[in-house]
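Got a structure for you, questions after.
Removed from the display is one protein chain of the complex; every other protein chain stays in position.
Note that the chains take the letters A, B and C in the order they are written out, and that residue 1 is the start of every chain.
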Amino acid sequence: MPVEGRPRWQKGESYRVPLPVEGRPRWQKGEIAGTSIGRECHEVIMNAVTFNKENVNSFHHAVSSEIVTAQCFGLLPVLGITAPNAASLRFRWCSFRTMFSIFMLLGAGLNTCFAVVIMQSGISFKQSDGVVFFGTVTVTYMLFLQLARQWPNLAVEWENLEISQKHYGYPRRLRLKIMIVTTVVLTGALVEHALSKSSQIAVAAACTDNVTDMFHHYFTKTGTYNQIFAVMDYSFATATLALINNFIATFTWNFTDLFIILVSLALTERFRLFNEYLVSFRGKVLPGSFWAQIREEYNSLSHLTRTLDSCISKIVLVSFGSNLYFICRQLLNSLSPLGGIINTVYFCWSFGFVLFRTVTLSLYAASIYDESLKPKRVLYDVPPESYHLEVSRFLNQIVTDTVALSGMNFFYITRTLLLTVSALHLTLSTAV
Amino acid sequence: MPVEGRPRWQKGESYRVPLPVEGRPRWQKGEIAGTSIGRECHEVIMNAVTFNKENVNSFHHAVSSEIVTAQCFGLLPVLGITAPNAASLRFRWCSFRTMFSIFMLLGAGLNTCFAVVIMQSGISFKQSDGVVFFGTVTVTYMLFLQLARQWPNLAVEWENLEISQKHYGYPRRLRLKIMIVTTVVLTGALVEHALSKSSQIAVAAACTDNVTDMFHHYFTKTGTYNQIFAVMDYSFATATLALINNFIATFTWNFTDLFIILVSLALTERFRLFNEYLVSFRGKVLPGSFWAQIREEYNSLSHLTRTLDSCISKIVLVSFGSNLYFICRQLLNSLSPLGGIINTVYFCWSFGFVLFRTVTLSLYAASIYDESLKPKRVLYDVPPESYHLEVSRFLNQIVTDTVALSGMNFFYITRTLLLTVSALHLTLSTAV
Amino acid sequence: MPVEGRPRWQKGESYRVPLPVEGRPRWQKGEIAGTSIGRECHEVIMNAVTFNKENVNSFHHAVSSEIVTAQCFGLLPVLGITAPNAASLRFRWCSFRTMFSIFMLLGAGLNTCFAVVIMQSGISFKQSDGVVFFGTVTVTYMLFLQLARQWPNLAVEWENLEISQKHYGYPRRLRLKIMIVTTVVLTGALVEHALSKSSQIAVAAACTDNVTDMFHHYFTKTGTYNQIFAVMDYSFATATLALINNFIATFTWNFTDLFIILVSLALTERFRLFNEYLVSFRGKVLPGSFWAQIREEYNSLSHLTRTLDSCISKIVLVSFGSNLYFICRQLLNSLSPLGGIINTVYFCWSFGFVLFRTVTLSLYAASIYDESLKPKRVLYDVPPESYHLEVSRFLNQIVTDTVALSGMNFFYITRTLLLTVSALHLTLSTAV
Partner (left out) sequence: MPVEGRPRWQKGESYRVPLPVEGRPRWQKGEIAGTSIGRECHEVIMNAVTFNKENVNSFHHAVSSEIVTAQCFGLLPVLGITAPNAASLRFRWCSFRTMFSIFMLLGAGLNTCFAVVIMQSGISFKQSDGVVFFGTVTVTYMLFLQLARQWPNLAVEWENLEISQKHYGYPRRLRLKIMIVTTVVLTGALVEHALSKSSQIAVAAACTDNVTDMFHHYFTKTGTYNQIFAVMDYSFATATLALINNFIATFTWNFTDLFIILVSLALTERFRLFNEYLVSFRGKVLPGSFWAQIREEYNSLSHLTRTLDSCISKIVLVSFGSNLYFICRQLLNSLSPLGGIINTVYFCWSFGFVLFRTVTLSLYAASIYDESLKPKRVLYDVPPESYHLEVSRFLNQIVTDTVALSGMNFFYITRTLLLTVSALHLTLSTAV
């Protein structure tokens, strides 16, 4: 082992002091000079970071508009989303947003209770749908409330990582990608919601000839509001409330998946930046200190993944569970005959969209794991002269650590998981 | 390796009881003196340990009251449970407790035979329940008898570990936690037992109008005692015996799961103490001898897990098997219509409780494995200057060794197992 | 490191062409000169390689006739397949072959549309067959078009590897083996195609007594062309077109599997050459530089596998998916009674052949993985005196890297996969 190389960088006590750039003439000096900014002094630096053009692609800014949208529906009630940096983020119990969020949570909870009440008068799969749907939404509100309390810390850790790895720059067009994904998913959800309403109104219209009766019938019988009107009387006010209620619940249900996709995308992009940088050193002779540095940067990324996972793993579990349930339901529905074009279109779109959302979610989340494994290949190409203890540590860390999002550690989201779940679906659907 | 770096850190950075530095010279002296405070001389040291306040949370004392309860039902017949230290524990074949235990075992065995006899007159699932239930109880009695013989050694090994790792202290509020878990599980079991009796008496009451007839009918037809009264005549004495018998069997069945939960909890707490201590050194520059010491302490914990596993892995297998069977049974029951409120409440509680118990058991047992992996993350954060052969050995050991409870090595209890078993349940229940 | 030990072994222990020892000094000189014979200067070297007898077994030449055959059906439209070396390979959008390929793709796409149209008039499994079959063929055409663009780079990388590892020679009889496999698979496919037509004509003959009517009936009702004649009128020209169309689609469907088998075979043979060479050094004392060299050669092979995988992993996924579908279909078919001898023979052959193809494909592809693990065993036999950091790196690489073909990283093709898929089939077929 290159013990003789050691004195060069044992001089400074801490290993976070600037790299001995003078000791590495083989590559361009300025290239990784930015890395000398460690975690310790970020407090000072952060204030100096101004909202410049690059920052648009920082995590805090890239997801801000999506979070603002979510807040309109009572999700993730944190203050300071539009502030120039993550350090301004705050969670307060006695803020308007939190109050609104709790109000929405109570509303969803009430709906779940209604659905449970109606289910008792006769168990059927249709009613159990209502319980699962509103139950999921209620739990989602709770989990996002919990996440809101952890969000400031998470965003600050992420921002610090971005600053300490500023020499990689910010992911290119991250904000744009996030906006495109958001648009696609929310539009799909909107279409599905509209088709759902249309098909239910069509059924109601077939039963009656009067428009008022039709709406009455729609709200109390064919719509997904029957759990409300089984308990309350029908009136224009309650109907409107039910409509809004249902719209919000649908948004929340879709936003859960979207949210996981977005943070996965943002994290994957950071891993990609890291990998691109690393690949540029493929096969070159580099000092041990370089590998020590690069391993610690990987370690920071892996820390961030772990923090993120600890924040959202419950949401991931709920999301996978509900998607599994609704895909099974749709498969069951597909066995009964479909009447009318609207119904057929609705069924196809609804089934296709839930599949699309689940697969997209899985692939985006799995890409974190895929990217986290890629440095391995560069390490295999390290020439023997340049092989160093830290290279072996790096490889060891990649291989022994699972850097991925998980569902409360019950499963890690990888491509293999998607295959396993598909096989399970196939088995369940043929057995049913 | 930077042994010269040691003084820097020995001066009192750690907030816990300083490591027995004066005890360190043994590294240079003896061969394996590092563990000499461990197994070799424990006989001497143990007498010096007095029943002080901390000791309440030692394993031996924390589980003592639960074991005494179990002994009232003939389980785990060891002597000296209430003694001040584990060295006083003894197993004797010719003690009253052992005799009582064997008596209970024979009783359970007799019940199983009755259940087999009654089953021959016509196989049905209801009767196979009796065979499985009493068979499980009989096997449980045998396994606890076997465990009683190994218990003294296990408790002594555990106590020695507690003494040799005294600088970590004892788990905070271990005894309290154990009591809470015990209360929750046993109360749930009691409610289930009561509901079961109520629902059966309700059926009996519906058939007759006379109270005596009702009890007669209850014991010989609707109760779970029919295996007895198919062989013996009905009398007040036999009825009382059958009642007690059934109560004891139910307790035993529930205690098996509880027992696994308790020892898992106690062991997890020890791993947590270790991890908390280790985390306090995250990122610091430490000498190799520190890592050697810490690795050996981890190794002791892993040894203890292995010893515990070898003692209880058969009980774990029986517990998982019977829970799997009864969950499948309840799923099958759920297909047939439920009559009456008592029946519905009983079914829901019974199903919910067996699910709760199984999931709780799995999660508590899996937490050993989860905790055993956590030191990994501290090792990734070891700075390059402090990296030492022993750090690499430690990481290697964590990664290559599976420190977890197992079902006779057929499976290790991890969170993934819970998921796999759920998928199996799902498949089986849709297929049936 | 025991570099001084080198002369002992260079004196001619090896029975193969001695390693290019004169090329070795580059280790000390350049940065990554070890691979400099590899990618950097291949442009120059390649022209010097003449079409000598050995070259017949080089990858480029061994698969050339199969690719030419495929090009007759519009697959893999690259130019320069018969050129003396891989550097002459080119892909051009505006070449005749590419145009032909796109024409075939459009034809297959049209057929899929026809099949979708006919399916809408009533969903049945028979019609869904048509959609899946022509859908698969269409996607296959697209994927081969995409592959054609990557083929020149792949072939050049492969040729460079062959040149840089020229001391291993070329795989013995590779071209012969490839021709045998091709003949077996294509003959089997031809027999199946003929039997399929015969059984359909037999059904048509049973319905009518006139020969013209019979053909008319065959094309419009019993044949697999009904999707065409549901849209177009029947005429001699369209019937002929339909026949050719169907023949080409069947060829394409079979060629996909064959193609994966062929490249797997060729790659496996390269791993075998490497392993044979390595085994000849089993247990010998060798210098570290030898191990560095051998590890880099293994690394090149693993690089090539990765490149190949990135090129064909989509094709692999489509192939596995369609085989899974058609085996399930045949299992379902086997439940309905078979009428007549021709039908029985056709069913048996068809089912047997799809099984044979799938298993053969899996085994050939899995053999890459099997061979990639074999060097491990030689490394365990390295004597302690000869143990070197590079040996440990080599072992580490073998163990931590999965060198195998994959289905878009969803699964790696190993023997275990075949077993898992069989278990899934078994479960699905008993459940249905």
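The rule is simple: contacts are C-beta pairs under 8 Å (C-beta built on N, C-alpha and C of every residue); 3 or more make two chains touch, one makes a residue touch a chain.
Keep in mind the model is a prediction, meaning the values are calculated, not measured.
All shown chains touched by the missing chain in the whole complex, by label: B, C. Of B:56, B:342 or B:431, it is B:431 that touches the chain left out of the display. Of the listed residues B:100, B:234, B:356 or B:411, the one in contact with the hidden chain in the full complex is B:411. Of the candidate positions B:161, B:261 or B:292, contact with the unshown chain belongs to B:292. Annotation for subunit B: contacts to the undisplayed chain at residues 27, 31-32, 34-35, 288-289, 292, 299, 302, 306, 389-390, 393, 396-397, 400-401, 408-411, 424, 427-428, 431-432. Touching residues on subunit C toward the chain that is not drawn are 285, 370, 376-377, 380-381, 383-385, 387, 392, 395, 399, 415-416, 418-419, 423, 426-427, 430-431.
Heads up, the rule we're going with is that only the chains that are shown with their structure count from here on.
If you sketch which chains touch which, the chains link end to end in a single open path, with no loop closing it. Using the average of C-alpha coordinates as each chain's centre, B ends up farthest from subunit C. Different-residue interface: subunit A and subunit B share under half of the residue numbers found at their contact. With centres taken as mean Cα positions, subunit C sits 53 Å from subunit B.
In whole angstrom, the spacing between the mean C-alpha positions of subunit A and subunit B is 37. For subunit C, residues that reach two or more other chains under the stated contact definition are 427, 431.
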